[in-house]
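Beneath this line is the structure, given in structure tokens, with notes to follow.
Every protein chain except one is present and positioned as in the full complex.
Just so it is clear, A, B and C label the chains in written order, and each chain counts residues from 1 on its own.
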Amino acid sequence: MSMLKTLLPSFALLRSRWLGCPLALMLTSTWALAQDKRWGPGEPASDYGDRFYDLFWLITILVSVAFALVVVLLVIPVLRDRARPGHRASFDHGKSLHDKRLTAIISIVTFIVLDAWVLVIAMKDLREAYWAIPDAKDPQTYRVEVLAQQWAWNFRATGVDGEFGTADDILTINELVVPLNRPVSFNMTSKDVIHALFLPEMRLKRDVNPGAINEAWFKPIKEGDFTILCAELCGFAHYQMYGKLVVLEQGQFNEWEAEASRLASTAFDADDTEAHWAWDWQE
Amino acid sequence: MNTTGTIELHGDAPVDHAPRETGRDRVNATLGMILFIGSWTMAFGTLLLSFLVLRDKIAVWPPAGIALPSAPIAGFATLVLAASSVFVERASRSLALAPAVGADRRASFSSLWITGMLLGLGFALLQAWLWYDLILAGRTQTSGLYESLFFGLTWVHAAHVLVGLSLLGWALVGSKRGRYGPARRSFISNAALFWHFVGIVWLFLFLGFFVF
Amino acid sequence: MSSDHIHPEPTTFLRKHVFSTDHKVIAKQFLWFGLIWLGIGGIMAMMLRWQLANPGVPVPLLGGLLFPRTGGVIDPASYNTLFTMHGTIMIFLGLTPAMIGALGNWCIPLMIGARDMIFPTLNMLSFWAMFAGGAVGFYSLFVPLGATEAGWTGYPTLSTTVGGVGQGETLWAIAVFLIGASSIMGGINYITTVIRLRAPGMSWMRLPLTVWGLFLTSILNVLFVPVIGSAMILLVLDRVFGTSFYVPASIMSGGTGGDPILYQHLFWIFGHPEVYILILPAWGVVCDLLSFFARKPAFGYRTSVGSMVVITVLSAVVYGHHMFTTGLSAMLGESFMLLTMIISVPAEVLFFNWLHTLWKGSLRLTTPMLFAMSVIFVFGLGGLTGIYLATIGTDIFLHDTYFVVGHFHLTMAASALFGTFGAVYFWFPKMFGRMMSEKLGKWHFWLSFVPLVIVFCIMFISGYAGMPRRYYDHTSVEYLRPLQHLNVATSVAAFLLGAAQLIFVFNFIKSRWWGKPAPQNPWDVGTLDWTIETPVPHYNFKTIPVVQCGPHEFSNPVLGPDTDWIYQTEKLPD
Partner (left out) sequence: MRGISWQGLAVAFGALGLLTSLQTSDDDNPHARAPRGVSLVVTEGAYLRAPGADWFAERAKAEPGRFTHDATLAGGIGGWVDAKGEYWFVEMEEGEWVYNQWASPERLTAGRRDFVQFCSSCHGLEGDGYGRSAQHLRPTPRSFQQNKFKFTKVIADLPSDEALLAVIRRGLAGTPMLPWDLSDVQLLDIIQYIKSLSPEESGWRDVYSQVGDAIEVTEDPWVDIKERAIVRGREVYHGAASCHLCHPGYVTNEELRVIRKDPEGTTYRENLTYPALKDSEYEVLGRATKVMPPDFTWHQLRAGITTADLFQTIASGIKGTAMPQWKGALPDEDLWALAHYVEDLIVSYKDQRPERSAFMGGLRTSGDNR
């Protein structure tokens, strides 16, 4: 207890009943926290989603150790080296060779443990996952052109003929249907302001810029309905710019694609050139 | 004040009724000005960087088939501005030499300085001509990226030309009234420095728009 | 022109208290200005937290006054305005004047032994440019078609007429420009003053670290604020004159147009150094305060200075980590990731030095000391979470989620704010001639520190769970609905944090006029500012002092058993 007393310079405060209110509120907030059923982004639904977990927790462990060290080193002097009669601080400018060596060693260790380690893994992840955009010519690759706008996602898929800009292009707003276990490759641009395509379950986020085409990809490994969010401020209805991502097993997907394509060709109005917005696929 | 800082001052804070500029003051003022110019170099560097980045977006530079600002006028303007800088610098230096060479240097300062200013004014007029020419051809800042760049950057530069000319004018009036002179010339040398800076910025704009 | 020529003390009210060229008066002006804006920005934060915790419920007290057309509910546009202006105000109108303006003006001349800033008139202009910026920014809240809504980063094309046609955004850009001009003026002044007006004997390695922090900040100010100035000029040209620097041509219809990404580059070339602009003075203050109150020399003075310099340099070349999701090329992305991570090395040296300064000291846990120590904690938390964001793999998920919000609030907001609080508590006696209440100060500290850590730690959790920032209402998306509890908890803690600041306001006002008169040197500290009497006389030093030793000669054995400190003007006994 005496340790605790030394920890809090104004320990008397604790005995004050006034502290009860904020403490109660803090307990309330902790309780509210504990009510949450979902503390993380959920299981990844894309094949590279696990990499995010692994890297995140690796960094968390490293950072926690470093932070714990800092806190311990901060608390020990508070407990041990408080000013009191007869106690005098040791006089040390930290100029000795020993100190310099220590500084250098800690720097190098920090760099290797905290930085280089993470860096190497991160680079590997990037090259094998995020930047390994699949080959568009591969028939396995499902290509989607994304045209973002205030405040909706326009998606365009090739339809059964595999060509953009034809009558059977599947056009959807705020809803994207993709096949399971096939890489989905995006070409994205925006009509007006910057948006960001955010598929939290797929661990994918990429800005969608007007006047330029950005690429992104993921490979869904789970069937079901997922979330599409916008992650870049795009005006006051930013929070309403969300959609649904549907991952279908290949057989069902083919059926869906054939029907969607057919309906799209029905709705196609060749004279209405304004409505045709596909562009040449960009690698 | 003395650099060693050991003068004992008695009573209330001392008052210096006849401010004279020491060599130390001049260094202070020049250092401040150099920092300012360094800072403004970053500002114009940013504009030039933007220029390069955006220029890179246009496949053909300058864009084909549009009216361009007249290169001969711009070239002439460059020469005028360079000459102006030379005159201003000579004027500023003549002031520095004044105590050694003689009092008539002040007259020589005035004439050189005024010549520099007039040349600067000439540059401003040529610049206006460039704009006028382009606007006559139906090109304004809203016409496209090239025009945006040309008008936008030259406007910002022209604002500095105007500030520079005001500074030169202020220095001239001050020297006529005896506020600035050989003994108190850091404002004048700083104004000259700023004017050179404005000239150098123009040089880059000229190179960017008309040469490369 | 020059501060070396001493002018008589002004006698008119206007010259003495309003348009004064005295650095001490300007410092106080900056302090009041900054604190008032911190208050306004804080109230905005409270309103934001209210909306997030209770979407669509009228704001109590202020709502009916501010949002009459919606019956007190914050509408989506006002919400965007609020967070935009909260960021802008806190950074440009709160911390910048309170930290750099007030602290720099107060500390630099007094700590280096100068009678005033080297360019007093420029100094005055610096404040009034800031004031004008504040006025324009405030006015922009009330213009038709809405104030700015594009976030404090003001990314085009949302900030051009494509995203908003009102005047607010234009005025916002002009306000930022004016504030930038103020920072540049201040920076030029600080740098020249430190270079030219150090008292005899005050060598570079005898400068208090506060001055070092401010000096390096000024360098960053002078070099990088012009970049945002130019970016703002282009933005204003786009908005007002219809140029197309940032407005791109459509992919589908073609034509020539500008590049919105250009703005992001320009903004972050400035924006990243801005983080260090705010944090470096706080680091300097922390270095000094830890040494002062641990009664121990600042451990590794040279390495501390060195790491601050290295960070200053690095801050200029790491800005790309703000743009990992923008579409940077792989090569650029990896380079920026590497450079960003390198920052952890000098930062770690600073931490090591801070902790070592405390080690085996004789700690006096006064309020300034508590705030200085809390910076170690808070900045540690914020800095270490920076690694997640420096790593592209994790940043891709965490970018623009609440994780980022938590991270930068802990680093640049909370650390700089706590550094500022520490500095205010520390220099208050010299500034106003009265002591601040220690008891209230400690209340303020604990009631700020604990909720603050809670607020931003919950943000890490919600960010990790994928909650995007700048959402008006997280309950609108099914995916985010289960996380609403986190928002509620954050808000509860945030209201506590906000309420705790009332203690500070009370303490500040009460102590300013009715506090205990301060002795000349209440903290037993040897830097030059404490060698002169309180209140500080006009022109500070009747005699320019001659510096004989460093600022941190605490507990030096040669001082004998009776005292553990020595003025910088005194010679260390042999």
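In this section, a residue touches a chain if its C-beta (ideal position, glycine included) is under 8 Å from a C-beta of that chain, and two chains touch if they have at least 3 such contacts.
The structure displayed is predicted, hence computed values, not measured ones.
S.K.: Where the complex has a chain not shown, which of C:Q29, C:N105, C:T148 or C:Q167 is the residue touching it?
M.R.: Answer from the full complex: C:Q167 touches the omitted chain.
S.K.: Pick out which of A:T60, A:Q149, A:T166 or A:N181 touches the chain that's been left out of the picture.
M.R.: Answering carefully, the residue with contact to the hidden chain is A:Q149.
S.K.: Check the options C:T70, C:T153, C:S335 or C:Q548 and report the residue that touches the missing chain.
M.R.: Checking each option in C:T70, C:T153, C:S335 or C:Q548, the one touching the absent chain turns out to be C:T70.
S.K.: Provide the residue numbers of chain C that touch the chain removed from this figure.
M.R.: 1, 19, 56, 69-71, 73, 75-77, 121, 124-125, 128-129, 132, 136, 143-146, 161-167, 170-171, 174, 178, 236, 239-242, 244, 247, 250, 252-253, 472-473
S.K.: Using the document's contact rule, name the residues of chain A that touch the chain not shown here.
M.R.: Touch with the absent chain occurs at residues 147, 149-152, 154, 171, 173-175, 191-192, 235-237, 240, 248, 252, 255-256, 259, 262-263, 266-269, 271-272, 274-277.
Following the convention adopted for this analysis, only the chains that are shown with their structure count from here on.
S.K.: Measuring from the mean C-alpha position of chain A to the mean C-alpha position of chain C, what distance in angstrom results?
M.R.: Computed value for the inter-centroid distance: 28 Å.
S.K.: Just curious, how far off is chain B from chain A if you go by their C-alpha centres, in Å?
M.R.: Computed from C-alpha means, the inter-chain centre distance equals 49 Å.
S.K.: So what's the Cα centroid distance for chain B and chain C, whole Å?
M.R.: 34
S.K.: Where in chain C do residues touch at least two different other chains?
M.R.: In chain C, 257-259 touch at least two other chains.
S.K.: Mind listing the chain C positions that touch chain A in their complex?
M.R.: Contact set of chain C toward chain A: 75-77, 79-80, 149-151, 155-158, 162-164, 248-252, 257-261, 294-303, 325-327, 330, 333-334, 337-338, 341-342, 344-345, 348-349, 351-353, 355-356, 358-365, 370, 373, 376-377, 380-381, 384-385, 387-388, 391-394, 396-397, 399-401, 439, 442-443, 446-447, 450-451, 454, 458, 461, 464-466, 468, 470-474, 476-479, 482-483, 485-486, 488-490, 492-493, 496, 552, 554-557, 561, 564.
S.K.: If we count contacts the way the header does, which residues on chain B are in touch with chain C in the complex?
M.R.: Per the touch definition, chain B meets chain C at residues 1, 3-9, 13-16, 19, 21-22, 24-25, 27-29, 31-32, 35-36, 38-40, 42-44, 46-47, 49-50, 53-54, 57-58, 63, 141-142, 144-149, 151-152, 155-156, 186-187.
S.K.: Can you tell me which positions in chain A touch chain C when the two form their complex?
M.R.: Those residues of chain A that touch chain C are 9-10, 13, 22, 25-26, 28-30, 32-33, 35-42, 51-52, 55-56, 59, 62-63, 66-67, 70-71, 73-74, 76-78, 81-84, 87-95, 99-100, 102-103, 106-107, 110-111, 114-115, 118-119, 121-123, 125-127, 129-131, 150, 189, 191-194, 196, 198, 200, 203-207, 209-214, 227, 229-240, 242, 277, 279.
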